[in-house]
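The other protein chains are all here in position, but one chain of the complex has been omitted.
And then chain A:
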Amino acid sequence: MRLLTHNMLSSNIKGVTNGFPLRIEVEKVVEKSVDFNPDFLKNMFAKIEYKALVEASRIMGYAELPDHAEPSMLESDDFLRKFHHALMELHLEEGTLVCPETGRRFPVNKGVPNMLLHEDEV
């Protein structure tokens, strides 16, 4: 699971008003090299929650991403590369995503999150 994916997942358990972002518990992180695509990154910047990305990347062991970001920073190659690395190249292979309100744990196995809810959670 890339952090781009993590950035779009939320907990929709019954009664939860804000299930985003899911807290990450790491068991196995894998870094995978991905082609650098500035246009794609610029499009994605507008769509993601930047703060959640920064927090998640720190938990995954990458501390280079600045705390705050403005769209103007997308012109800087240095920032774009850090953004690219955090968003696209850090993969959670094994671990858990945790609902911020209920503490409910969603497993991540072989990079695939299981977000199925139980009967009493819907």
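Just so it is clear, a residue touches a chain if its C-beta (ideal position, glycine included) is under 8 Å from a C-beta of that chain, and two chains touch if they have at least 3 such contacts; residues count from 1.
Convention: contacts and distances are computed from a predicted model.
A.B. asks: Looking at UniProt, which of "Elongator complex protein 5", "Phosphatidylinositol glycan anchor biosynthesis class G", "ER membrane protein complex subunit 2" or "Gamma-tocopherol methyltransferase, chloroplastic isoform X1" names the chain we cannot see?
C.D. replies: So, among "Elongator complex protein 5", "Phosphatidylinositol glycan anchor biosynthesis class G", "ER membrane protein complex subunit 2" or "Gamma-tocopherol methyltransferase, chloroplastic isoform X1", the name matching the hidden chain's UniProt entry is "Gamma-tocopherol methyltransferase, chloroplastic isoform X1".
A.B. asks: Of A:Lys32, A:Lys51 or A:Arg105, which one is in contact with the hidden chain?
C.D. replies: Going through A:Lys32, A:Lys51 or A:Arg105 one by one, A:Lys32 is the residue touching the chain not shown.
A.B. asks: Among A:Met44, A:Ala69 or A:Val98, choose the residue that contacts the chain missing from this document, as touch is defined above.
C.D. replies: Here the residue in touch with the unshown chain is A:Met44.
A.B. asks: With the full complex in mind, choose from A:Ile24, A:Ala56 or A:Met88 the residue touching the hidden chain.
C.D. replies: Checking the options A:Ile24, A:Ala56 or A:Met88, the one contacting the hidden chain is A:Met88.
A.B. asks: For chain A, which residues reach the chain that was dropped from this view?
C.D. replies: On the chain A side, contact with the omitted chain comes from 1-2, 4-5, 8-12, 14-17, 19-20, 32, 34-35, 40, 43-44, 47, 88, 109-117, 119, 122.
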